[in-house]
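Of the protein chains in this complex, one is absent; all others appear in place.
For clarity, chains are labelled A, B and C in written order, and residue numbers in each chain start from 1.
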Amino acid sequence: MAWTRDQIAERASHEIEDGFYVNLGIGIPTMVTKYLPSGKQVVFQSENGLLGMGPPAKEGEEDIDLVNAGKQYTTMAPGAALFSSAESFAMIRGGHIDLAILGAMEVAANGDLANFMIPGVMVKGMGGAMDLVYGAKRIVVVMDHTNKHGDTKVLNRCSLPLTGQGVVSRIITDRAVMDITDEGLLLVELAPGYSAQDIQSCTEPTLIIPAHLQ
Amino acid sequence: MAWTRDQIAERASHEIEDGFYVNLGIGIPTMVTKYLPSGKQVVFQSENGLLGMGPPAKEGEEDIDLVNAGKQYTTMAPGAALFSSAESFAMIRGGHIDLAILGAMEVAANGDLANFMIPGVMVKGMGGAMDLVYGAKRIVVVMDHTNKHGDTKVLNRCSLPLTGQGVVSRIITDRAVMDITDEGLLLVELAPGYSAQDIQSCTEPTLIIPAHLQ
Amino acid sequence: MSVYTSVEKAIDGINDGATLLVGGFGPVGTPCGLIQALKDKGVKDLTVISNNCGEEGFGLGILLRNRQIKKVICSYLGGHPEFERQYLAKEVEVELVPQGTIAERVRAGGAGIPAFYTRAGAGTIIAEGRETRMFNGKEYLLETGLRAEFALVKAYKGDRLGNLIYRRTGMNFNPMMAAAGITTIAEVEELVEIGDLVPEQVHTPSIYVQRIIEFRKTDTGKL
Partner (left out) sequence: MSVYTSVEKAIDGINDGATLLVGGFGPVGTPCGLIQALKDKGVKDLTVISNNCGEEGFGLGILLRNRQIKKVICSYLGGHPEFERQYLAKEVEVELVPQGTIAERVRAGGAGIPAFYTRAGAGTIIAEGRETRMFNGKEYLLETGLRAEFALVKAYKGDRLGNLIYRRTGMNFNPMMAAAGITTIAEVEELVEIGDLVPEQVHTPSIYVQRIIEFRKTDTGKL
């Protein structure tokens, strides 16, 4: 049974280590804040100028001057700092963010990421993603394994315009967790009810399957 | 009779127009704050991160965290703002300063300025002067007309390492006021007791002398 | 510095074909009063440099829907259907720039830096035909500073000298836009007297602001 969006977010939360500064993309990544294990000191960055983002604002308690990068009303955690977009991207570009968790349209076995446009059809824009993919120390992608047509989003080469080349370290989908390695795409974990063969059948690159997942 | 340091500063204060943002160099330029005509809204920038510098701190009232670019204890005027050196030089480099009044070791008829070192003998360093000379909209130099050996500091070409090329608009010395123009060095004003010929005799470039100063 | 009491007069000089830097990220930090004045004035063929060109029916979204905008330099169109529609229909010209690159290009413009190198966009379509350079074995793009004749910014408080303070995430692009505008027009929720702001707390020093106008927050501030 595929992981739900919440379960993907929960799984992604395990990527966060104590003391990390983390940037979360729009969509499933934003939900990661809900699953942070207690006892870890983690600071979330919102690239519109907030370090120390708290949970989403409760209905009726929104501050109309306080949004996250997804333009949703948010809150501040104790120890938050506010600053300009230039400072925010100085942080990102300068390698100060330990981890960015981003959504994707396509990911390739070489770590290429496409997540900002389908030419002639859909253009969201790259927002801060092109800065984040090269700036953050580690990029984890969370997404559905296949698109709405049932086609795999895990490819040998991306077909869509890239956000960045060779930037992704780990892919967490609704069906599996995979790592981009020098040897190829390594299967790391399976969602309940999926076999390695199931994942291979919906994944273009040939997976490296460790013995314990065979 | 040559102008005193205070009189040079007073004369330099006439260069300041209402609404100006002004940077003052170390030495005589700093004294300009004392001669600001009332009724003018002027904001002084100190490149160590202060916009809205007030008069020097009174003895016994110094704030040990508040100095000007000459490292003297200073004060803040109402409406002051404090910021980093990067922001300060963003202001300077970005052309936001209307006028900088600087000291000089040598000035040439082509507007070249030397004010930071005598090779092998004396090195102060350029501090912020190299940024200021290209960044401020207008550069006025205040200095003694001759050095301690009696040699002129107003030259055809500077002999010392330059701070900037073709940057000076006006020179105010203890003996005269001169403008750098496309046609050459124009005599603008004389200190009391000096004739145009007196100034020419202690100035290397041939002066353009307007009729009323003949 | 001039203090204005009418948004109409505060935008004086912004005419057809003007290029504007406009602060704001999503609904926050947007100079809604000045934008409304531009709508009322009916200026056309504007080029706008702004992270996301407002929202549907909000901020710059109003000018977009009213067909007053010819070109937008931005990083994001998502969640703004009219913007996406005009773009795909080629009714508005769009130059997509990574968000950090817009922020830094505008900062560079205001700071007198003609060009700098950034890694954002290397190896992507935005690098096509562009000058690149290797540093430490990695490819960087040359990016140029951006300035414009006018900048429209929004602050929480401003004093009569032009010093500005932002609230929460209302800062976003406003400080850089303010510095990069030849004429910067600040809309503030509260205009205070000179000396009322704490110097250490000023976010945009007065030197960057040429015009200021108080425009009290209304429901237009809420999506």
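Brief remarks follow.
To be clear about the criterion, a contact is a pair of C-beta atoms (placed from the backbone, for glycine too) under 8 Å apart; a residue touches a chain by one contact, two chains touch by 3 or more.
Note that this is a predicted model, so its numbers are computed, not measured.
The chain not shown here is in contact, across the full complex, with A, B, C. Of the candidate positions A:2, A:64 or A:80, contact with the hidden chain is made by A:80.
The chain omitted from view is touched by exactly one of B:4, B:165 or B:181, namely B:165.
The chain that is not drawn here is touched, among residues B:71, B:148 or B:212, by B:71.
Although one chain is not shown, part of chain A still touches it, namely residues 19, 21, 41, 43, 45, 50-52, 76, 78-83, 87, 89-97, 135. Touching residues on chain B toward the chain that is not drawn are 26, 46-50, 63-67, 71, 76, 82-86, 88-90, 92-93, 120-131, 134-135, 161-165. In the full complex, chain C makes contact with the omitted chain through residues 104, 108, 111-119, 133, 135-136, 140, 165-168, 199-201, 203.
FYI, only the chains that are shown with their structure count from here on.
The fewest steps needed to get from chain A to chain B, moving only between touching chains, is 2.
The chain pair sharing the most C-beta contacts is A-C. Seen from the Cα centre of chain B, the chain whose own Cα centre is farthest off is A. Separating the centre of chain A from that of chain B, both taken as means of CA atoms, is a distance of 55 Å.
Rounded to a whole number, the gap between the C-alpha centres of chain B and chain C is 36 angstrom. Distance from the chain A centre to the chain C centre is 28 Å, each centre being the mean of its Cα atoms. Across the assembly, chain A contributes no residue that touches 2 or more other chains.
Shared contact sites, meaning residues of chain C that touch two or more other chains, fall at 107.
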